[in-house]
Structure formats: C-alpha cells, structure tokens
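In this view, the complex is presented without one of its protein chains, the others remaining in place.
Per-chain numbering from 1; labels A, B, C and D assigned in written order.
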Amino acid sequence: MNRFARIWDSDVAWSFRHSPVAMAAAFMALLIVLAAALAPLIAPYDPFNPATLNLMDGFTPPMEPNMISGNVYWLGTDNQGRDIFSTILYGARISIFVGFSAVVFAMVLGIGLGLTAGWRGGWVDSALMRIADIQLSFPSILIALLIFGIARGLIPPSMREDLAIWVLIVSIGLADWVQFARVVRGATLVEKNKEYIQAARVIGVRPVRMVLGHILPNVMGPVLVIATISLALAIIAEATLSFLGVGVPPTQPSLGTLIRIGQGFLFSGEWWILLFPSITLLALALSVNLLGDWLRDALNPKLR
Amino acid sequence: ETLRWARVGDALTLDPHSANEGPTSTLLHHIYETLVERGLDGSLQPRLATEWSIHADDPTVWVFKLREGVKFHDGADFTAEDVVASVTRVTSETSDFKGLHAAVAGAEAIDDYTVHIKTNGPSPLYVQNLTNFFIMDKGWIEANGVENPQDFKAGEEKYTVRNTNGTGPYVLESRDPEVRTVLKLNENHWAEKPAVTEIIYTPIKEAATRVAALLSGEVDFVQDVPVQDIARLQETQSVAVTTGPENRTIFFSYDMTSDSLISLAGDNPFKKPEVREAMALALDRDAIKTVVMRGQSVPGAQNVPPFANGYDAELDAYGAPDYDKAKALLAEAGYPDGFSVDFHCPNDRYLNDEAICQAFVGMLGRIGVKANLVSQSRTVHFPAIQNLQVDFYLLGWGVPPFDSQYVFDFLVHSREDARGGWNGSRYSNPEVDAKIKSLATETDLEKRDATIAEIWKQVQDDRVFLMVHNQVLAYATKANIEIAVHPENQPSMTNVTFK
Amino acid sequence: MTEPVLSVRNLIVEFPTRRGVLRAIDDLSFDIAPGEVLGVVGESGAGKSLTGAAIIGLLEPPGRVAGGEIRLAGERIDNLSPERMRTIRGKRIGMIFQDPLTSLNPLYRIGDQLTETILTHEPISARAARDKALRLLEEVGIPAAETRLSAYPHQFSGGMRQRVVIALALAVDPQLVIADEPTTALDVSVQAQIIALLKRICADRGASVMLITHDMGVIAETADRVCVLYAGRLAEIGPVRDVVKRPQHPYASGLMAAIPSLAGDPDEKLAQIPGSMPRLGAIPRGCAFNPRCGYAFDRCRTERPDAYPAGASQAACFLHDAASALPPEVAGRAAEAGIQVARVPAEARP
Amino acid sequence: MIAYILRRLFQSIVVMLVVGLVSFSLFRYVGDPVATMMGQEASVADRAELRERLGLDDPFFVQFANYLGRAASGNFGISYRLQQPVMELILSRLPATLELAFVSGILAFVVGVSFGVYTALNRSGMLSSSIMTLSLIGVSLPTFLIGILLIWLFAVELRWLPSFGRGETVRLGYWTTGFLTPSGRASLILPAITLGLYQMTLIMRLVRAEMLEVLRSDYIKFARARGLSNRAIHFGHALKNTMVPVVTIAGLQLGSIIAFAIITETVFQWPGVGALFINSVQFVDIPVMAAYLMLIALIFVVINLVVDLLYYAIDPRLRIEQSGARH
Partner (left out) sequence: MTDAARNGEPAPPLVEVKGLRRVFDLSKPLLNRLLEGGGRVSLTAVDGVDFSIRRGETFALVGESGSGKSTIAKMAVGLLRPSAGSVTIDGIDVAGKASADTQRRMRRRIQMIFQDPYASLNPRWRVHAIVEEPIKAFGMLPDAKERAARVGELLSLVGLDPRDGQKFPHEFSGGQRQRIAIARALASEPNFIVCDEPTSALDVSVQAQVLNLLRELQDRLGLTYLFISHNLAVVRHVATRVGVLYLGRLVEEAPARELFSDPKHPYTRMLLDAVPDIEMEGKERLTIAGEIPNPVNPPSGCHFNPRCPFVMPHCKTVVPPVLDRGNARVRCHLFAEG
C-alpha cells in the first residue's frame, strides 16, 4: 500500500467519505480558500490598488450597468467603486490569512507553553497556569484591543499599514493560546505518566526530544480539533475587531471590514455591499466549523 | 407635545462652562440662555441681551442691554450681576471656554440691566464668541459653591454637572447620562410658548440603530443621519428629512515648509508649488460629493463656510480634475514617478471622513502619488496634528464666530502663543501674520474686510489648504414634524412645529 | 431435567462496520440450570462480555443480536421491547461488572443507589426500601452498614465497592446473575473473599450464575460447568472437573497446559499455543482454531465443526466427530495427549 | 477550605494588580485625553496646563501608584468625559449589564442544556443534526451583524420589539431594573439573544459531548443493567454527572458574556458598562477605562471562585477529600 492508499483507507478518511456534511463543508471551504488564494488570477479587478478605482463606479448594483460608466459588476460595487466580487476574493484572502496565522500563532505558543507546563510541573506549571488565568480574566476582545493599542503606539505610522495584519494576527492569537495550552498541558500530564515515556526515560532520552518526539505527536489530536474551531472563531474575531475599527486598513478590507462597511448601507438600499461578504463569511466560518465538528467525532475513537 | 430626540452622543455635562463641545452646548441652550444667539441664517440674534454695541467712547468696552423680567428656574430674577458672575466664571482657570474670552479684562454691572465687558484692547468680534456663553444665577453659584467649573484634579464632582438653574425655555426633569435626559417646558419663560412641551433626549451611538429607531417610530427626531440613508429616508412615507449647510469645512493640508518629511526622509515634495497644484488638480470634488457624500455636501475651494465673513465665491470656485496636467506638473517638480507619503485621517470625527480620504488616496494614485492611509481615532489624530507629527492630513474646521479671522488665527498664523495651534501646514508668512494680528483690533470693518480678502488671496495662492467641501447637515424626523437646520448644528426644539 | 434458567440457542452477535459485518459471536448455544454456576472462559476478545451483554439486552449499538434466541426460564427475551426488557434487567437478571470503581455513580450515595434500584422494581415504601438496602449491605459483609448508607463510592476501598456492586446486582433477587470478571480488578487476597461471597449469596438465594472470567483458577474453584469460548465460538462446554482436568478441545487443552500452577515442576517450560487469536475480521475458514492447532487436518480448514459429545463434555472439534476421517498420525497424537478421539482409525490403534 | 479561599483571594489580588498594571500601561497609547477634553479654541498652553493638572506628565509608575493609592480608598476619580465620579457611573450602569448578562446567561444555559441533552440522546436524528448545524450559523456571523439583523427584522420590519435601550426601568434602592416593566422586558429580548447565542452554542455542544461521554461510562451501563428507567438514567444519573464540567465552563462563560456585552451594548444602545467603556476608549477617559478593566477582572475572579466552590458542592469526591480520610 502506498502512502496515499493508506491515507485513503484510514478510518478518518473513511468517515470523511461517508459524511455528506463533512464533504460539503470541505468542498465549500476548499472553494473559498482556493478562490481566495487565486484571487489575483480570478478577480476581474484589483480592489487593493486605489489607483485603479473609479469613485464614480461606486454603489453600482449587481448585474446592472453603472449609470455613468456603464460598467457592469457581478455583485455590484461598494462605496469606493470597488468590485464587490473581487473585493470578497481579496478580503477572504486576508481573513483566511489572518485567521490561519492567528491560530498557528496561538497553537505554537499554546503548545509550547502547555508542553512546558505539563512536562516541568511544579512552579513552572503553576506560574504558567496563573498567567493563563490572568489572560482568561481579560476578555479576549479586550486583549486584542489593548494589543492593538500598544502596537499603534510603538509602530511608526509609515509601517502601520504593512504591519497592521501582523498586529491583528498577534492580537487574536495571543487572546487564544490559553485553550491550546490548557488542553496540551492536560494531555501532557496524562501522557507523561504513560509507560512509553518511562521507557524513554530509562533509555535516557533528552527532555527536549522526549517532549517533541514522544509527547507532542500524541497530543496533536485534540489540538487539531481546537484549531479548526479556533480558525472559525479567529475569522469572526477579525471581523469583530474590524467592526470596532481596529482591524486591517480600510484600503485593504477583509471580509470583516467589508461587512462593517456594508452594515452602514443596511437601510440605504445598497444591500449587496452587506449581503455578499456576509454570505461568504458565513459559508467560510460555517464550513470550517462543520469540518471541526466532524473532525472531533472522527478523531474520537469512542464515537465510532 | 413630547418630542423624542436622538443623536449620536450625549451632552457631556450640564455645567455650562465646562465643555466647549457641540452636543453639550446644544442641550444646554434649552436650559440656559446666552446673551446673543446664532439665527438660522447665521446672523446674531438677541436673547438675554436685547442690544449690544461697542462703547462709543472706549473701543475696548462692549455694552449689553439686558432683557427685563426674566427669571431663573428657581425664581430668582435675572440681572446684570448674574452676567458679571457668569463672565467671571467663564474666564476662570478650569473653564473650557476661557479661550473664547481670553481678551476679557473684566465685567461691570452698570445698572440692573446694563453690563460693560472690558477687553484688553479693541475686540470688534468679541460678541461673536458669546453664542455659547450661558448665563448663570449669581446667587445660585454662591449658594452651591460652584464659582469654578469642574476641576478634575480635585477629584470631586461639581454640583453643576447634574444640576441646573438657567433661564431657558425648558427645565431639567431628569437625567441619566448617555441614557436619557428629560426636559419639561418652563412655564415662566419670557418668550412665546413652543409647541414642544417635553423633550426626551436619547443618544444612540450606532448609526444603523439610530435610523432603525426612527423607522420603527421609537424616536421622533434624529440628528446625525448617515448621509447614505438620506435618500432612502426621504422616500419613506412616515419620515421627513431636512438638510442644510453646516458651518464646517473639510480640507486636506500638508507640511509645506519643512525640508524633510517624517514619512519621506530627506525630501518634502509639498514644498513645491507645482506639487500642491498637481494635488489640487487630482482632487475630484464632484465625485466625492456624488458617491461618498451621496450628494450631501457643498464642494468648494476656499475653506470657509459661505455664510462666514470673508467668503469669496470667486475663490471658492473649483474646476474639474485634470490628471494629465497634474502629472505634467509633478514631472516638472521632479517627481515624474510620483512619491510616497503617509496620509493621516480621522475615522470617527466627520461625515464619512475615512471614505473621503480613501477616495483621495485613489485619486492621488492616478497621478502616481502613493498616499499610505493612516486612519485612526480623533483622540490620536488631533494631538498628532497639534504636535506637528503628521505630514499630510485631513481636518475639519467649524467657524463659530462666522468670521475668517477665526480660520486665520488657528490655521494660518505661525505658531505663536495662542495662535497657530492647528497650523499643521507649518505655513509661516510674517506679512500674513502681521495682517492677521491686525484683524483682532481693527474696528473699521471695511478696512478689516479688505485685509481679510488680501490674506485669503495669499493663502489660496500659496495653496495652504486643499479644500474639499462644506458639510451638509441632515435632520430626519417623523413626517409630521418640521424643524429647520441650524448652521452650527444646534437645533432648538422651540422651533419645532407639528403638522 | 428441570427447565434451564437460561437457554441460549445459536446466538449470533454482529457489528456492522465499515469493513463489512463483523460476527463477534457465532452460533453459540448453552444452558444454565437453576442454581448452577456456569463459568465462561476464553481469551480477551473471545466474546465473553458480548455474550453477557446480549443476554441482558445491553449490547452497545451498532452491535446487535443477529440470530438465535435467548430464553429466560422458557420465555424468549431477545426480542422484547426495550421497556419490557428493562423490567427484566435487575429484577430477573442481575449483572456485575469488572471494575467496581467505575460501576458506581460517584455523585450518588451508596444508599440512594440501592434504594433507587429497589424502588424501581418493587412496589414498597421508601422506608422499607431503605431497610432492605441496609440488610443487603450487612449481608455482603459491609461493617457499620447503617452509617455507610450515606457514604459516597469513593469513600470505599476496592473490595468494599465490589461488595456494594454485588448487593446492587442482587438487590431484588434475580434468578440469574451475570458476573463479568468480578474479581479481575481486585487484589489476590481480596479476590478469594469476593468469589466466596458471590458464591454464598447466590447459593442462599438459589440464583444461577454466569461467571465470566479468564482466570481458570477462579472457575475451577467456583463453577459447576465451564464453557470455553474461542473467537466468538464455542470450543468446549462441560463439567468443570472434566474441562479442567481432561480438556477435549485442542484449544482448551492448550489453554489448560499454559496455566502456570503451584504444582508441577517449576523449571519445566510452560506449554504454549503458537500464534494468537485471530482478529474478528480475519477468522480463518473452517475451524477458527485450525491455524494454531497441532491436530488440524484437511477437514478443519474447510468445514466448521459442530459441538460433538466428548467424554462428559461437548467439544466443537472434528476429533470428536465419529464421521471424521482422521489422519491416523493426528489421532495418535491426540489420544496420547488425553483427548478422547471419537473414532480412532484402525491403523492408529496400538 | 479556608486555606483554599485565602489562596484564591491572594491570587485574585495579584491578578487584579497585574490587570491594573497592564491596562494602565496601555492607556498612553489609546490617545491623548486632553485633545478630546478641550474645545478646538484651546491654546497649546491651555492643553499643556490641563495635562499637567491631570498628572499625565508624571512618570508612568508615579501615575500608577497614585491611581492605586486612590483606588484602594475607593476613589476611582472623576470621569474626564462625563465629569461624574467613576464609581458612581459604573455602579449606575452595572445593573443594566448584569441584567442583560443574567438573562442571556440563563437563556444560553437553559436552551443550551436542553438542546445539548436532546442532541446527545438522539444522536442521529434529523432534528438533532439540524439543531447542531443551525447552532453553528449563530457563531459563524459576527455578533454585531446578528444584532443589526435582529433589529432590522424585529424592530423595523415587524415592529414587535424595541430597537434600542432598556425601556422603562424601576429603581429599587441602588439598583435599576428593567424586569418589572413590560417595555423593560421587551427591550431585553433582542440583546439577550444576540449576546447569548454564542454561549448557547458553546454550552449545547459541551453538554452534548459530555453527555455522550457519560452515557458510555460504566456506571451508566451498570444503572441500565439494574433496570432503572431511561428517565432516571438520563436525567438522574447522566445529567448530573454531565453538569460537573458544564457548570465550570458555563460559569467562566458568564464572565465572557459580561465582557462581550461591549459589542451587543453598542449595537443596541444598551446603557451598560460595556457601552460606557467603548465610549470612554473613544474619549480616552482613562479613569473609566481603568475602573472598567479592574471591574471585569474582579468579576472574572469572583466568578472563578464561585465556580470552584460550586464544583465542590456538586462533586462529593472533592468535598470529602478535603476532610481527610479515605478508608
């Protein structure tokens, strides 16, 4: 059996092939991710280049010619004359990138600290868990807001636009590491008392190798599940931060920023500015959530 | 009849001299009264003062004749002593209005209904600063120990923050800050009885919620209507929208003096007149008006509202954008490929401020200028301008005294004592400075107007500002309510009529 | 012969899985007589617990009884509605699980769990139920039963907990008790106490016991008859002495020989059966034991043996089928090992 | 127990101090309060003078120490924005937030637990799958959008419910409540749903997962083997065991509800501490921000403690271990 066949034949793959919801969700997520990744190729316009925008194309309804330029846009345009379709593609790119990076950041941080706390135990553990408590006693949204505040103070304005995304990633990620750390710590505490770890100790395997080689692979299951759920949450968090006005720069709107812009037009008749990005966000978050749900069940041997 | 009134923010305090801020003054105009007030056309109207003039013998003294038979809400009579006490209070250390009364040397009650206010020199425009100067009762001030407005350092709340005793048409019934303030008709008021007998004032921060509240009939009158909703609201049967020009100009400015910019080390393109001209040629004011402002703005080239003294329709005229010419000018100035610079913009202060900036970023992009938009809260934006930390920015400016001198003092004059505090362009022209200074004391109005015109000419020639438009105000009400737009955005519910 | 308390006929238990339907119990039949203790032995995964679960109607889905029938005192119970089955569980069939630590709900007091069970099945007052619970605790040998009623499970030691579990299983005098490895989790010194208790209390009440375990020693001491399972199938069933001392199925005899005992020569190597029990999906054709069997011949690889009489027992092995054409060499070796081969071919006779 | 509480109290104080320190060190980046406190006519000198008077020029640690000193005596200063004592402002806004959080918490808990139990007991049913999927939609859209959509549907289009505010409130001593008036109750519905939706989904999934876990446990198997009724097993045995972890997490979620109220309160113009905070951020009202953050930290700390105590109350294993002996 080659590697692919083995993967195809694994329990997880099997359960995937037999779950219509999971497949639909995966298809949807893949579609959005691909479309976003290939945005420069697919999108008819480059909405992030202000020089190409024509303000007079603003507020063109979907599939209707603009009154002045006569241009037709599939999903209409927004208040800056950006093609909504292109902007959604580019925006999804940012949202996905921010969400994904934030989760990876939180994951790396959480796993690192969780492993350390679980493995070292004692005061290191207590200290790290107290920090986690403090972190938890600060609502994540506030943490993100505050980090944003610091960054704004520290980063020179000229670099802000470039760094805004990274700041966002760090803010969301930093607000999210605790759950990874807790789960990993718990799993580490369980794993480290298993006999295979003692066997490695008898051999005299070095702690770093022990943690990374032995324990880490064994705690990845729950981590993956949390990661999927967090991904959806991070995408929403980005949207929420943008709503509070601390997200990505308005010249490079993410899905969340687009929704924030669009919700201003809820009563003014330009429904498409709100509707299409919302549907995209909903489809993205929902499919990732459903995938996470499925993965949780698929990785839980007891539920099979 | 009861009027439910909503706008974006609440009055910050009920102390009449503690916060020089629009919504605060607007609400206080219903409780307290000023000597003079701004009419709907921008002219000064009598209120507690029936007449005012510069003393015939002494150009440094303003004489006010007061209205008789006026009573404070607690029943005390309104007299010249109250005005004197109010002047003392408004010029005190912790007053937020002391800047407007900086020229005041003292006030004197000549008799019960005559007051003299002496200034440190001729102040022909002083009376224009009094439209938000509320008169308090001397006895009440003393009885409650509120000789000074709120002092934060003291860490104690002043009695005046929550309690009022004015002469205005309404009496404070109850107040829950940022939730709801209820005013009842003052039966003893000197003027005609207004149609509105009760005001319920509720701030609603979110624009969508505010509009929803009007559409669902939960409020009767909404200020701060988002421009994009105006057209829709106008079409809605149950709602009426009134619009009118506001006393506020929106413009861009840039550091046109320094040799080096903060965001562009070693160079300053804005120093070159060609660059400034090119930028002006790139600005498509009509597009901004049509799309960003949804038709709700008055584009212009002179950054002073049309109803203010010094406005010149000729200077205010603007042409269509000309990108080719702009590019040519840039090339001429040595920037054939344009340049890159930070562009600072507030995102929570003016109507669609961020969208305006964004649109301009696109326009500049067309001529090769890369403006990196830094859009942030006014709490960061304004200090940055004042501290000269920005190269290129958007600013809005209201002109409460309705006179160009106010613009010159703050925006054109070099930074010096109380002047030039908002001069982010670092424009510094000693000649102009001298002219500006002369305006303050010039009592010959014709001569003064001529000087103003000269200054404007110079300022426009030097392209100190890149004016975008004057804001337009929109009030949305239930269809049966009529209210006129006030240029200072200080509508008075006494003017409301029901159909 | 009196009617058996429990009669299992051709029981089939299946698990539909992604790789097809797995047959975990295949054509299993046995009886338990009133008052009898039937030991069920076999290696891990042989299907012992599943048999117990099938009888009491607690197969975890997707497991299901796919064939055969189960009769309790003559009444068929494998096709009852869940509601009817519920009234049989606890009331007529009691069950004891392996781990006393996890069998008791940690959040409820012992007394409450007992009275709850009693009140579910008997129309008596709460007061009376409590008294009965108290008596039960005393009966299973819990000192100071009165005060222990209000204790929580974690306040008991392992042996005490298992006593409570026995009290719970026997609370309303079931006819049959299924004990699934009741002593495996306990210490050697406690095991003997619990087995003795179980035996005594069931004998007192005349309850039959189906004792599931993989410990032959426990069976030898406790059971009247033994049933040896292999890969979900019956290997041998018979009186305990016969199965232990003179096992007739090659698997059973291999199993018995592999048990280290306190007698015999300690320096001698233990007898061992090569290989391991097949996984469910990969049960060989014919006799499930044939690849490991030293006596296997052609027929064993193609045909599945029934249970044939073998001495006092019955064994599912062609060695005992008179119709078998046994290779003489095989028969010879079997006979040598003490297996009473059904028909020894002439050539092999001495 | 006492030792436990003491240790937690000590930890709580440390947590509060850290929160205070962190938040305080961040304020300088939010903006310059002076810029918003003074009218545009104020001169540079006037601004400098006000800054001086507010002590904003002092070194950071001096400011923090001063703040702590005053806070310790219950004086959180005067709001730069509303010119009232911060303590009073927050106390007057707290009932609104607490009532909203309470109702959404109850809503999330009741609906979450019932749906969770239902979906756990009917694992493969049509309705269960629909509930599971629909619940995800609730968390796949940002709260602010859900709020606005609810307003649009129920207030503007249908006109069933108010779009903003708290309706009529009744004053009971220090507390203002919206529970006692019809408009107060009606006003609660939309914000409570908006705020509770996320937690509801969370609790539902948690209950479902825990319940499935518990249903597989040996003691449930043993309870079945004893012939107990499904009712007794599901709602007596399984649910109670499920609640142990659920209560912990749900408790902690209550804290998040209060924190997340920021957005809901903004959208619905709900006069609570969250909206107060957001307005204060925009005004750089440092005293209010600092007090709010400390308050949130305090609430979290208290909830944490209460949840832990609750845990002790539910789980006898922990309770007895405290008092010693095992045998």
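Here, contacts are C-beta pairs under 8 Å (C-beta built on N, C-alpha and C of every residue); 3 or more make two chains touch, one makes a residue touch a chain.
Quantities reported herein were computed from a predicted structural model and do not represent experimental measurements.
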| item | value |
| --- | --- |
| Absent-chain contact - pick from C:191, C:208, C:290 or C:324 | C:191 |
| Absent-chain contact - pick from D:3, D:72 or D:126 | D:3 |
| Of C:13, C:237, C:273 or C:326, the one touching the omitted chain in the full complex | C:273 |
| Identified contact with the non-displayed chain, of C:79, C:125, C:150 or C:261 | C:261 |
| Absent chain, residues of chain C that touch it | 43-44, 157-160, 187-193, 195-196, 214-218, 220-221, 240-241, 244-245, 254-255, 258-263, 266-267, 269-274, 276-277 |
| Absent chain, residues of chain A that touch it | 194-196, 198-205, 214, 217-218 |
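In this text, only the chains that are shown with their structure count from here on.
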| item | value |
| --- | --- |
| Geometric centre: closest chain by C-alpha means | D |
| Top chain pair, ranked by how many C-beta pairs fall in contact | B-D |
| Centre distance in Å when chain C and chain D are each reduced to the mean of their C-alpha atoms | 55 |
| Contacts with two or more other chains, residues of chain A listed in rising order | 152, 263, 266-267 |
| Per-residue overlap in chain B, given as positions that touch at least 2 other chains | 208, 212, 215, 348, 377, 380 |
| Chain B partner contacts - residues on chain A that touch it in the complex | 49-56, 58-59, 79-81, 152, 157-158, 160-161, 245, 249-251, 263-270 |
| Touching residues (chain side chain D, partner chain C) in the complex | 216-219, 221-230, 232, 236-237, 240-241, 244, 314-317, 320, 326-327 |
| Residues of chain C that touch chain D when the two form their complex | 56, 58, 60, 86-91, 94-95, 97, 99, 102-108, 116-117, 120-121, 152, 154-155, 157, 165, 168-169, 171 |
